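Missing here: one protein chain of the complex. Every other protein chain is in place.
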Amino acid sequence: MREMRETRGFVLGPYNPSPTTGLVDVPPRRRLTVWNALWLIAEGAWTILVGHWVTLRNFWRKKVTDQYPHRQARRNWLPGPGYRGDFALITDWKTWELRCIACLQCQNVCPSGCIHITPEGRGRERHPVEFYIDAGLCQYCWLCVEVCPASAITMTPDYETAVDTPRKLIRDIDYLRTRGLEFDDVQRPLEAQQTAEAEHEDKGE
Amino acid sequence: MIADWAERIRAFSEGLCTRFGIPGLLVDVLAWIFGAIFVLLLITVVALAAIYLERKVSGYIQSRLGPMRVGPIGLFQTPMDALKLLEKEDIVPRDADRFLHLLGPVLLVSATVMMFAVIPWDVRANVGRWLDWEIGLLYLVAVSGIGMLGIVCGGWGSNNKWSLLGALRGVAQLISYEIPLVLAAMCVVLQAETLSLSQMVEQQQAGIWAWFLWRPWLMLPAILLLIAGIAEVNRTPFDIPEAESELVAGFHTEYSGMKFGLFFLAEYTHLFVVGLLFAVLFLGGWASPLGGSNLPFEGLVWLNLKAWIFVLIAMWVRWTLPRLRVDQLMAMCWKLLIPASFAALVIVGVVLMYA
Amino acid sequence: MSLPPVGLAHYLAVAVLLFAMGLFAVVTRRHAIGVLLGIELMLNAASINLVAFNRFGPLVTVKPGAGVDMADGQIFALMVIALAACEAAVGLAIILRLYQTLATVEPDDADRMRW
Partner (left out) sequence: MNLVQYYGLTAEQWLEYVGFLGTAGVALVSGLGVLFARRVLHAAVWLLFCLLGVAGLFALMGAHVLFGVQILVYAGAIAVMIIFAVLLLERATGRGILSGNRHLFAGVVSAGAFVVVMAPTLGVALWAAGWPSQTAPTTGQTNVALIGRLFLTRHLLAFELMSVVLLVAMIGAIVLARAERRSDAEEAPEAQGGGAAHVPTEEARPS
C-alpha cells in the first residue's frame, strides 16, 4: 500500500509530486541505516556516472545539424503537406489566365486585411488588375484559400521568403502569378485540391 | 631552472624605470600594473573562450554543431555578441534603485577579478610578484564572498520579484556551499601546512604522482571541492538563482547591455578561477606532471591546461544533469556535503597525525 | 618642511574619525538597524586602534633588535570581529523580534518596560 504524504526536504528517489495536490506518492519509509544511506549515495553516484556516459557518447556522435543556406544535406527539401509558405495565384491551365474572378471574398474575409484587389470588368470578364498581398501583415490563417470560390489563391510550400526591404514583402500580381506558375497547385493537400477541382467543375465553368 | 618570465617582466619595468628616471621602488608598482593588465586581458580572453567553448560543448552533447556561422568555425560569434552587448541600450527599470542596480555587476566583476591576484601563474609569478601571500587561500575565499553582495545588490536594486527571489536563493546557496568548499580546502591546508598557494604548488612539483589528488585521504575533499566549486559559480545542477523555468533569469532579469555582459563575464571568469583553484590545490598548479623542466612559459601552459580541464568537466556536468529543486539543493549541502566535509577534515587530520 | 611618515598617529586619527561617526550614528539614528551600523563603525575603530598599537606601540620594542613575536593586538581584533558577528546576529534577531511584537523598529518606541 502506498500513501500520499507531504514531503519535506531531500527525497531520495524518483518521486514526482502530483501536479494538483503537490503531494508525493512515497512508499512507506524504511529506517534509514548508515549502510542504507551509503548505498543510496553510491546508487546516485552510479546513475550520475551513467548519465555522463550517455552525454559523452553523444559528444562524439555524428552531428545532425544541417547548415542550411551554406551547405544543404538534402537538396530541394520540401516541408510536409499542409505547410503554408509563400502565396500564389493559380493560372488556369486551359485558358492560361488567372483563375481569380476578383470576387473580393478573400479581401473581405482576411482578418488582418493584407489583401488588396483592384477588380475590372463585369460578369465573366471580371478579373483583377492589381492584387497585393502584404506578407508582413499576413498571419497565414488559410481563410482566403478556404473562401475562394475559384480556387485561385493558395499558399505554396516555399519557405525561402526572406527579403531585404519591407517593401518587397508586399507581393504584387506579377509575383503571385509567377509563384503560381512555378509551383502550380500540386503542393496543396491532395484532397483539398480534388474537392476544389470538383466544385469548380460542378459550377459549370 | 625554469625560465623566469616574471623576472623578464620585472627587468622590463626596471628598464622603463631607468629610462624615465622613476625611482627604483616604483618598479614594483609598475610590475603590479603589468600584472593587472595581464589579468584584465586574461579575463576577457578567458570569458570569450569559455562562452564559445560552452556553446560548442553544449551543441556537441546535444548532437548539434554549435555556432558555425561567424568566423571559421564560429570563432568570432562570442566577440560579436560582446560587441552587440556593448552597443545595446542600458535599460534601468523605472522604480529601480539606481545605485544598487549599478553596484551589482560592478561588485560581482571586481570580486572575481580580485581573486586572480593570488593565483601563482608560474614559479614566483603572481600579479606583480607581490601578492604571493601567506594568506593566499584565505584571501581567495574572502574575496569570493564579496561577489555574493553583488548578487544581492543587483537582485534588490532591479525592483523585480524574480530578481529578488533569485538573489535571495543565490545568496543562501553561496553561503551554504562556501562551507564545504572552505572545509575541503582546509584539508589541503592541513596537508600542505600553509595557506600560501604557491607553497602548495611547490610541494606537488615532483611530477604527476606528487599531486595531492592521489593521496587517498585527499580524494574525498577533491570530490567535495569539485561539487562545491560548481555550486559556487551557480552552474546548472545548482543554478537555482537563475532558474529560467521558475524565475525569468534570476537576479539579472532586469539587466541589459553591458551590465548583463558583466554578469556573464563574471560567471565564466569565476568558473575559470575555481578551475585554477582546483588545479592549484589538487593538480599541482603550474608544476609539470613530468617533473622538472625548463621551457619558457611552461608553468602558465600547464596551469591553464589543468584549469581548462576543470572548466570542461563543469560544462559536461552542466549539460548532463538537470537542475535541482531549492530544497534539494539546500538539503544536499547541509545534510550531505557539510557532514562529509567535516568527516574528511577529521580523517585528514587523523591520518596526518599518525602518518 | 618635513612630513611625518605614516605611523601610529595616522591610524589613530582614522580611528578617531570613524569612532566619532559611529557615535553620531548611534545617538541620532531613529532606526534600530542604523544604530547597529553605528556600533559596527565604532567596533572597527576600536580594532584599528588595537592593531595600530600592536604594530607601532611600545610592546614590540620590549627587546629591541631581538625580534619579538607580538600579535596580541591582532588577536584582540580578531576577537572583536568574532564578537561583532555575535552582536550583529543577536542584534538583528532582536530587531526582527521587536518588529514582530511591537510592529516598530524604532528603539525609542520600545518603551514598554519604562513604567
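Letters A, B and C name the chains as they come in the text, with residue numbers starting at 1 for each one.
Simple rule for what comes next: a contact is a pair of C-beta atoms (placed from the backbone, for glycine too) under 8 Å apart; a residue touches a chain by one contact, two chains touch by 3 or more.
Here the structure is a predicted model, which means the values were calculated and not measured.
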Which candidate, B:34, B:116 or B:139, sits in contact with the chain we can't see?
B:139
May I ask you to list the residues on subunit B that touch the chain which is not drawn?
18, 21-26, 29, 97, 99-100, 103, 133-135, 138-139, 141-143, 145-146, 148-149, 152-153, 156, 164, 168, 171, 175, 194-195
Could you list which residues of subunit C touch the chain missing from the display?
1-14, 16-25, 27-31, 33-34, 36-38, 40-41, 44, 47-48, 51-52, 54-56, 60-61, 64-72, 74-75, 77-79, 81-90, 92-97, 99-100, 105, 108
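Definition applied: only the chains that are shown with their structure count from here on.
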Just the number, please: Cα centre separation of subunit A and subunit C in whole Å.
68
Distance from the mean Cα position of subunit B to that of subunit A, given in whole angstrom
44
Could you tell me which residues belong to subunit C and also touch two or more other chains?
none
Scan subunit B for residues touching two or more other chains and write them down.
none
Residues on subunit B engaged by subunit A in the complex (per definition of touch):
57, 59-65, 68, 316-317, 319-321, 327-328, 331-332, 335-336
Of subunit A, residues touching subunit B in the complex
8-11, 41, 48, 51-52, 54-56, 58-59, 61-65, 67
